[in-house]
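The complex appears here without one of its protein chains, the remainder shown in place.
Letters A, B and C mark the chains in the order given here, with residues in each chain numbered from 1 onward.
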Amino acid sequence: MKHATWPARIILLVLSGIILYAILSARRGKKLYLRRIPGLNAIEEAVGRAVEMGRPILGSIGLGDVDVITLQALAIISSVATTAARFAHRIVLPLRNAAQVPIAEEALRAAYTAGGRPDVFNEQDLPFLSGEQFAYAAGVAGIIQRERPAATFLFGTFYAEALIIAENANQVGAIQIAGTPSTTQVPFFIAACDYVLIGDEYYAATAYITRQPTLLGSLIGQDIGKMLLLGMIILGVVLVTFGSPFIANIFGDKDLETFAAYFRAATGGK
Amino acid sequence: MGGFFVPKQGAELWAYIIGAFVVGLGILYALSLTPKSLRKTLIAGITFLGGLFFALEFFWPVDTAGPMAGKNFLTAYIKPVSSVTTILGAFALGLGLYSMVSIHGRAVAKRRENWGFSAVLLGAILAMAIPAIWKEYDKSPQIAGFYRIMYDGGFNPLNATMFSIVAFYIVSAAYRAFRIRTVEAGILLMSAVIIMIGQVTLGQLLTAWIPNENFSSNFRVENLSNWILTRVNSPAQLAISLGIGVGTLATALRLWLSLERGAFFDEEL
Amino acid sequence: MFDFLSNDATVRVIYIWCAALCTLGIYSILYKENKVYRFLEHLFLGLATGYTISQTWTTILKPQWWEPMTNDGQWWWALALPAGLLFYMVFFPRHAWMSRLIFGFFFGAAAGRTFQAFAATYFPLVKSAVNIPLMNPPEASMPGAYWLTGTSAILNNLLFLAIVISVMVYFFFSFEQRHPAIRMTSRFGRYTLMFAFGAIFGSTIMARMSLLIGRMFFLIHDWFQVTVLGMKG
Partner (left out) sequence: MDNFLRLIVRAQRIDRRILYLLLALCIAVPIAVDVPQPRPVVMPETQSLYNTIESIAKDPVESKKLAIVCTNYSGGTLAENQTQNEAIVRHLMRLKLKFAVFAFATPQGRELGRAVADKLAEEYKYVYGSDYVDLGFCPPDAIEVRLKAAVDDLPGAFEKDSAGAALTSLPIMAQVKTVNDINLIVEVTPSETLPPWLQFFQRAGEKPIPTVYCPTAVMGPEKYPLLKSGQLQGMMLGLRGASEYETLLGVDGFGHRGGASLSLSHLLIILLILLGNLGMFAERRLRRQQGRA
């Protein structure tokens, strides 16, 4: 679809409207419920174990550019860092994208300050490892084998390097928590990690950890949006079963003329 | 000569380039004077404008006929605007380089433990970057040969080998993870094994005796694995991606309208 | 002095030997971390960074920025340089906030593109999810259909719909999944997810093995048989 059709305009506007309304009402202080997401409770446990063993924590915010997904990952790692800072514990966070470097440095410095130990933060623990996927993987594998982290937090966009990182960390006995919207890598995280966030649990994670009204509201809005889409799918299947491709056409490329034709047919060809 | 925004040539061109650069620096200076109270608003404004262009271009009705068929008044600017984003993104590389060179440069300068590896890294940057750029300007065979050794003898095989190492890890991961400890692990194992058998000729031989027609064809392993991929995997993937899609839309809205909260966004400026 | 670099055959022998040594050296990490791997890791990081630099210049900055500016006389591209400098404001604590201006522009652009990406990516998916009639499926009248095709097509379509519903229900976060019907649906969703992930795992194995086959083919054929033993390619 190059440009919006009228149904696309309406659907996108309605979805956006629902999400924004939910965000704004949450910001005005509406009470919101969020169900438990199992993997997230393990974060404290993992940090605690790393502190006990006296080995560092390794984080990764994946291969993404500075985009939505990477920023979510950084928010999760930052909250891990705040917890770690309370025990004056080190986090190593290798970076693949040059533009991530200043943002990650700022975010982690802020997190350590919030945890009361700005002195523990060290820029050298956020090395930039080339712009290439497997050079990054080779570098992270080397860091894992040398530093032997006791816990790893892998969040963000991942591709084939996911398993290289996760298996190396597994070999050194790290407890691992991972989350990614890249569906193709989820099975490998399931195989190699202790806790995995699946699908849009990833988007829910930041809301769950930070308890920010904006993010909670957004999540509620997303839920309503998904229900709406699901409702349309079910209605569409029923209509298709009775011979009407109405909903299917709404999501097609053709604009109004299809609907004009549909209504002509429905009203007896006027 | 004509207007202001027309291509220039020769000395005049360079005067314009330098002039534009200086004016740009002036704008930077003016921006740096922004009072604290206005900074967040300014950033929010630029964010909104950056998104508004693409959103409007998509939503604005297009002409249905005539020379502008399928276009609206913004479509023509898609190309230059995208060029600008690409070019600006390329300028960010220096940030990563600075981080890398400062860490390893310091290690070499202070002769820290294992500084030799840092020296290798710094040397390799130059050994790759210089011939790769040089060969664009100088077509001599020596440079091409040197580049070839660096690329086909170093970078490319290292890349391919690091990628292929996943094959080993996939075996150890499968061996460890595919134990029927829970119902879920059992399901994971079952579907993975059926797909694996259905994928290779040796596996397909197992059921090759079953006629591949009508009802009996359902029992051939490659058809079974295809059924899993199309009838079970597809809808599950579809449902996951719809969820992620709505999540992306929500996050995009928060970013665009500067409603986003979290580590990076809540800092005092 | 560097004349041998202009001889294709010599260059080929050199790079095949280098490639073989790199390949074997990287695999040594499978045994355990060692100096050879560490050397190659740093070499790789350096080469990759060098490659990124050269690609940034040759495929982006030179053709899209430098040449239009200096060859085609489009002087206004010079304004991009100060804009790019905004990234580097992070090095000056007093002005670090200014880098947010350019990040803001990037976030905005990414967000603005999402609307079209959403419509283009997810609308056809919804359309395909809807196009599954639960009566008189078109498959029943297609060539190759037999007495059970109609029934199985309906069952498959029902399954398709059931999976879409249950997986989406699994990902609802805003209410406790307490009601037995919802809990069952959600659990069925989780089971089908595991089925799908198993399928991805299974089919990925083939892709990863193919990569290893490629490397082994290089080691055995290109390097050992052709270059070391001098056999005919």
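Note that in this section contacts are C-beta pairs under 8 Å (C-beta built on N, C-alpha and C of every residue); 3 or more make two chains touch, one makes a residue touch a chain.
If you're wondering where the values come from, they're calculated on a predicted model, not measured in any experiment.
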Where the missing chain makes contact, among the chains that are shown: A, B, C
Touch criterion as defined above, residue of B:G89, B:P131 or B:G153 at the omitted chain: B:G89
Which residue of C:V13, C:L158 or C:I220 touches the chain not shown here: C:I220
Residue, one of B:Y16, B:F91, B:F146 or B:F178, that touches the chain absent here: B:F178
Among B:A109, B:L126 or B:L205, the residue in touch with the chain that has been omitted: B:L205
Contact set of chain C toward the excluded chain (per top definition): 30-31, 55, 58-60, 64, 116-117, 120-121, 124-125, 127-128, 131, 199-200, 203-214, 216-217, 219-221
Sites on chain B contacted by the missing partner chain, in the whole complex: 70, 75, 78-79, 82-83, 85-86, 89, 156-157, 159-160, 163, 167-168, 171-172, 174-176, 178-181, 189, 193, 196-197, 199-205, 208, 212, 220, 222, 226, 229-230, 233-235, 237-238, 241
Residue ranges of chain A at the interface with the undisplayed chain: 1-2, 134, 159-160, 171, 183-184, 253
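Criterion: only the chains that are shown with their structure count from here on.
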Remotest chain, chain B as reference, centres from CA atoms: A
By number of C-beta contact pairs, the top two chains: B-C
Cα-centroid distance, chain A relative to chain B, in whole angstrom: 16
Sequence positions of chain C contacting 2 or more other chains: 26, 29, 38, 40-41, 44-49, 51-52, 87, 90, 106-107, 110-111, 115-116, 118-119, 126, 129, 161, 164-165, 168, 171, 193, 197-198, 200-201, 204, 208
Multi-partner residues of chain B (each touching 2 or more other chains): 58-59, 89, 92-98, 100, 158-159, 162-163, 165-166, 170, 174, 188, 237, 240-243, 248-249, 252-253, 255
Complex interface listing, chain B residues touching chain A: 57-62, 70, 72, 89, 92-100, 103, 158-159, 162-163, 165-166, 169-170, 172-174, 176-178, 188, 237, 240-244, 246-255, 257, 259-264, 267
In the complex, chain A residues that touch chain C: 1-2, 4, 8, 12, 32-35, 37, 66-68, 99, 102-103, 105-106, 129-132, 134-135, 138-139, 141-142, 145-146, 160, 183-184, 186-188, 190-191, 198-201, 204, 219-220, 223, 226-227, 229-230, 232-234, 236-238, 240-242, 245, 247-248, 251-252
Residue numbers on chain C that touch chain A, as the complex places them: 26, 29, 32-33, 37-38, 40-41, 44-49, 51-52, 87, 90, 96, 99, 103, 106-107, 110-111, 115-116, 118-120, 123-124, 126-127, 129-135, 157, 161, 164-165, 168, 171-177, 193, 197-198, 200-201, 204, 208
